[in-house]
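The complex appears here without one of its protein chains, the remainder shown in place.
Letters are used for the chains, namely A, B and C, taken in the order the chains are written, and counting of residues starts over at 1 for each.
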Amino acid sequence: MPDGSSIVLGAALENAIPFAATHELIRQGKRDLNVVAPISDISTDMMIGTGCVAEVTGAWVGNVSGGMGHNFRRATEHGEPNPIKVHDYSNFTIGMAFFAGAYGLPYVPVKSILGSDIIKSNPQIRLAENPFAAEPDPVALIPALKPDVAFLVVQRADRAGNSHIWGSTGLTQEASIASEKIIVLADEIVEPEVIASDPSRVLIPGFGVNAVCHLPAASHPSPLIGRWKRDNAFFHHYHKETRDPDSFQRWVDEWVLDLPDHKAYRTKLGGELEELRIEGEAYSAPANYATD
Amino acid sequence: MPDGSSIVLGAALENAIPFAATHELIRQGKRDLNVVAPISDISTDMMIGTGCVAEVTGAWVGNVSGGMGHNFRRATEHGEPNPIKVHDYSNFTIGMAFFAGAYGLPYVPVKSILGSDIIKSNPQIRLAENPFAAEPDPVALIPALKPDVAFLVVQRADRAGNSHIWGSTGLTQEASIASEKIIVLADEIVEPEVIASDPSRVLIPGFGVNAVCHLPAASHPSPLIGRWKRDNAFFHHYHKETRDPDSFQRWVDEWVLDLPDHKAYRTKLGGELEELRIEGEAYSAPANYATD
Amino acid sequence: MHKYSTQELMIIAAARQINDGERIFVGMRLPITAYGVARLTHAPNAVGLFESGVARYEPAEDMLYTMCDGPNQFGAAWTTGLIQIMGLLSGGRVHAGFIGGAEIDRFANINTSYIGDFENPTTKLPGSGGAPDIAAMAERLIVIINHQKHRLVEKVDFITSPGHLTGGDARKKAGLPGGGPSVVITDRAILRPHGPENELHLASVHPGHTVEEVIENTGWDLKTTPDLEETPAPTKEELDALHRIDKEGFWRS
Partner (left out) sequence: MHKYSTQELMIIAAARQINDGERIFVGMRLPITAYGVARLTHAPNAVGLFESGVARYEPAEDMLYTMCDGPNQFGAAWTTGLIQIMGLLSGGRVHAGFIGGAEIDRFANINTSYIGDFENPTTKLPGSGGAPDIAAMAERLIVIINHQKHRLVEKVDFITSPGHLTGGDARKKAGLPGGGPSVVITDRAILRPHGPENELHLASVHPGHTVEEVIENTGWDLKTTPDLEETPAPTKEELDALHRIDKEGFWRS
């Protein structure tokens, strides 16, 4: 993945955020990225703090548990560690931008951003008149977004990338399909028969997937439904420990740069991670696909 | 449901067509309906033949097994039993029209109908220029469609209309949500816990549903995945028996008008229906929704 | 009279804005708790919608840190995508939405984006999330905000989520389908748009607070509605419901 790429690090909002990918991109010292997503919680903040980011395209950047993202503020208010350009969207309008990008529409006309100054701060969004209305009827035109790479966390996938996801998915499907490449981080790798047993639970089919990585707990500290609980304390800890650039550097050294890979991260978390593992069983009622 | 309503009788294409609802609307002698769907196979043809229909909004009307729909031809070519107005769409453009209707977009700009004379035969579709393109870049604007009532067949629902569907769904979700009212025909009524065990398999939640009917095999002769096979012979029989108005009248008397309800229809089918019942078991792998 | 905290009163005042059978766009924290209280008291048939892609009947059994946490998904009416849920809003199927904000002005426009000029802000706030969509499209909007002079201002620096814009029928002229803010609930009072200008007026003062104090802590010349009242104290039923939801007493202090 070259510097300057536009990337989606999760688009499900507060669950299934691919932090393992975030960490690896930070370790690889990627630069000038455009981070595209409605909300990717502190994933975006830590990438900004390590100087990976030139642009943010989205609806919200912060810490869902703690409030503000300190690195986001430093970058936007003081240009530290580097200035970043913010492309403002609301959640629904970025959703429509991904939808348009995924399904070949040049733009989508919406009502839901009218009256907001986001139309002023994001010149990509244009006002127009609805040509079907008899009376004046303003609409906002949202052009298609087509990121370069989407990373997504799924509960299970086969080796070809055919993936099952359950629970709310935010914009995962639209953002992934809109992207040129898709990288799947699978909590579990299963036999193809498991995925094929339920093709309606496939959100992204394998033929659209460019790479699959088996990475348990790749979404930590965000939750993965039925697999891992949210590590709320970790978010609060991050908020407290990143108030200034020096403390952020210590945090990112400890939790990202000094670790060789996600396995070392899991080992470092140790018992804390084990406590987040979901042990209970609450299974879906089966669906029958028999043909005869 | 008043005369003159616009109705969706299935939008999954060739499966899960709510023939039970079609038959009941014919029995009730509804008039001046606008039948809206990409494809509803012979459901549309038999409604036209009984004089229920004033308009057809869709992409294809015929008999998927047999070819032409004789009543559709008689109505469009000779105004028998009454003239009908056809609003032409392609499958993707009617999909975008439902999407727009469902999700509050006034229209959707698409590329995929350019070059087709459907733009001439359907004046609702307008040509425009993509304002985001530097070079001339024509697009076709598809206005939102918002039918009055959608009927859909689901494998299982609870009494509140929370419904599970699996297999391909065509435009079921968009067409239903775009419609003012939704009527669910459930092959099986289950306890609420069954549906709630897998909220990601819900295509239409109960709070959007206006009525639920327990009607096994409501989609006969079209298939319902995991429940009923396609009755291909029935489609061929229909094609052969409806070549002229008299033989169609005999067919519709025998299979619709002379029967009081869908139970009588199932009884009349008898062993033929039993042979279509899927007895095998090919269950989906379970998904865990446990939280702890 | 029962003991309650200011936060508890705010939640209960917010819960009272929900009518039975309504589809409510619920945000995080306070609104999610308000939804739960309403469901357990006077609105047993309300439906809660969460923009990440969740619809629920019963409030979640466990504490939620975010709307995406497992307990909000387990036993949900629907777990789906953002477009499906926010599409209900955009399609005009949502009765009311709840949002908060950093700043609100006298026409109930809300800022959660930029303090200062947006091209060179003094403070960059986290941003909009889905709030503009909710403010634009819900039949009515319920706003919850802490009542401080620097938050309730004459004019916000940036309209993230449209209220009544420049007042009067400006919303309609701007093409906004939803009705806009119908009520602003603070920790001191309840404000409502009043008169042809749709300017926020003081409609109700919480027990233990005064009109003067509320006006002093508001950044514009706050007028009162003719039928100004005192916010009714929480009932035992309401507090019991709140304590059932807020098991850990998060909102009690």
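FYI, a residue touches a chain if its C-beta (ideal position, glycine included) is under 8 Å from a C-beta of that chain, and two chains touch if they have at least 3 such contacts.
Please read these numbers as outputs of a predicted model, since none were measured by experiment.
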{"item": "Visible chains in contact with the missing one", "value": "A, B"}
{"item": "Absent-chain contact - pick from A:Leu127, A:Ala211, A:Ala233 or A:Ala290", "value": "A:Ala290"}
{"item": "Listed residues B:Asn82, B:Gln124, B:Asn232 or B:Gln249, member touching the removed chain", "value": "B:Asn232"}
{"item": "Contact residue for the chain not shown (choose from B:Asp88, B:Asp158 or B:Asp187)", "value": "B:Asp88"}
{"item": "Interface with the unshown chain - residue positions in chain A", "value": "101-105, 162, 173, 177-178, 196, 199-200, 202, 205-208, 289-292"}
{"item": "For chain B, residues in touch with the removed chain", "value": "12-15, 38-39, 58-62, 64-65, 67-69, 72-73, 76-77, 86, 88-93, 95-96, 99, 110-118, 120-121, 136-139, 166-174, 222-223, 225-226, 229-230, 232, 235, 278, 282"}
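In the analysis below, only the chains that are shown with their structure count from here on.
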{"item": "Per-chain CA centroid nearest to the all-protein CA mean", "value": "A"}
{"item": "Chain B and chain C, separation of their C-alpha mean positions in angstrom", "value": "40"}
{"item": "Between chain C and chain A, distance of the C-alpha-averaged centres to the nearest whole Å", "value": "27"}
{"item": "Where chain C touches two or more other chains at once, by residue number", "value": "54, 69-70, 73-74, 79-80, 83, 87, 89-90, 137, 177"}
{"item": "Touching two or more other chains - residue numbers and ranges from chain A", "value": "96, 110-112, 137, 139, 166-167, 225-226, 229, 278, 282"}
